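The complex appears here minus one protein chain, its other protein chains still in place.
Chain IDs A and B follow the sequence of writing; residue 1 opens each chain.
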């Protein structure tokens, strides 16, 4: 029995990666859930919004790098983030003005809006390929590690090392700041409260003189910001590839639905539930178990419940279980 | 409605005109490019039209929002491999029974868990028992399944490593594709059809990804990403034709190049087969639509609540149409794999196999079979031709730029990505200005 080493191995391969991935999914799900709460449709273009935002961030990053501007030990992309958010927000507001507003005024059914979002998804996807291509792009610079496995071993004298990548730390810190700001905005500001009011009861919000166009615009801006941040953090942590971002739609929707569509707090919880389940189900537990059981019982196989290629199956299974047994999500969402 | 009985002459001429336009596109391609490529596009267009019919059945007739089309297309392709690829007795002996037993065990576990959920009273006991059954069943399944898979995959991995097929004629694989897709649709429909429409969309999106993941990773099934090539064809091979004395004599008679002609003959044979399937499906769908069953379907679609109040079993009807539509997509998927002669799970992409089919249905006109067919032809043609047209356009734009300039190279590369952009714009334009499609529902 070697609980300490087992814990470190667990932290290194499950907890830390799960935390970072969970934060990324949560930020993505927050954007999707806000759109659902205010505009009342599932935005299938959200994954591609994340990709487009990241593309903008990469372009600005390259620009900064060409000018010799860096951000010290932090990735230059963080410096580029505000610019990328502005560009993405402008783009998304443009799509609202040109595309969605028409259907909103018609009071179109949610399914029609979903199909419309498919069209927007195609355009964003194409545009993104047009701008930056389909290849894999690594744009992380700055320090690589907060702590390396070797340092950790030297420090603690344990056999197992705990490596924390700089991008993982940045993800978690950024996510905490962003979520804090978002909740402050929703709970304390007049505009934020009007968004919650609109999401809660649209007719009454109109009777109270809340301007729907303004609420919708602010929502798009926030969603674009969240999508860009989520996309950049994911890209820094792993790498950027437009198609992967499209596929993130599934865990993001799973997270939003698990937490209760339209409920921001739920989206965050959902993000971590989905991320940790995915990591835990696809992790080979052999290493951790070897430390925990007597040598004679050490497992032969990898003790992996499912191959990593089936990570979508995890999001999906959680989604189906929640939809069948708790249709409004763990936290109450709008879905009656 | 009376308009359905005396079909509006205006709408009929519009339909004719639109189909004439599409025909002109294909004929034009034949003249401008080559008949070979025109027929190549036509063959995939026929398959696309069938896929669009499947989606139209679900969305246009019943309002089911299925964005898992890709999964059913892939299952159709899998059916071709399992039905008509060469049998591998060694592989089967090594692990066949084990795999079947493992899968049966897995299915039984789920079956028992569902039965327990339905029988046992609600409470902690039920949760514990169900969990125990599921976890125990999972490990039992892995214990039986894993060694069998390893044994099969060890069988000549360079060339096979899969379980092999039944060696049956490939035309038989098409209905098999439909059956396989139908079986999957039954399982999916049983769990997910009660969900609200956008949840169904998210669920089906996920299922399609899972089906592709299984086909990519379960090498024993169809060699995964190593692909399975050399599937049998229902039509002669070009090389065989070129050796055939009769064929050569005829080509000489007509004064045409035997190589090109052999390829055209093969494509025409495919086109004939595909067109026969398409016509059969269109006729059957039209008959179904005009039957009491079809009228009930549309009544349900237009007002689920009142249909339910009138005693219609909405969920059951939805399940029926979900299975039927998916089966049609599965047939099309099998046809596509037959046409390709190989199964390449790595190339299935939801944009191409799910959302593009949706564009076909919406653009063509949901709720109208001819509309779906038209959408299939038109959008597929556009999908293929946008690239050369885009390249032509970019050549024009960049003509003034210096050779080797960064922007010029980038723009010319980017022409390849015009497709998605164009599809998005076409979809949005149709939704905005002709929301019921080019040939609206009657």
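Of note:
Assume contacts are C-beta pairs under 8 Å (C-beta built on N, C-alpha and C of every residue); 3 or more make two chains touch, one makes a residue touch a chain.
Note that in this section contacts and distances are computed from a predicted model.
As stated in its UniProt record, the chain not included in the shown complex is "ABC transporter ATP-binding protein", which appears among "Carbon monoxide dehydrogenase", "Sarcosine oxidase subunit beta", "Acetolactate synthase small subunit" or "ABC transporter ATP-binding protein".
Contacts of the undrawn chain with the visible chains, over the full complex, involve A. The missing chain, though absent from the display, is touched by one residue of A:101, A:153, A:196 or A:238; that residue is A:196. For the chain left out of this panel, the touching residue among A:69, A:155, A:177 or A:204 is A:204. Across the interface with the omitted chain, subunit A contributes residues 190, 193-194, 196-197, 200-201, 203-210.
Methods note: only the chains that are shown with their structure count from here on.
Interface of subunit A with subunit B (complex): residues 41-42, 44, 99, 102, 110-112, 114-116, 118-127, 129-130, 133-134, 243, 246-247, 249-250, 253-254, 257, 305, 307, 309-310, 312-313, 315-316, 319-320, 323-324, 327, 335.
On subunit B, the positions that touch subunit A within their shared complex are 63, 65, 138, 191-192, 195-199, 201-203, 205-207, 209-210, 213-214, 216-217, 349-351, 355, 358-359, 362, 413-414, 417-425, 427-428, 431-432, 435.
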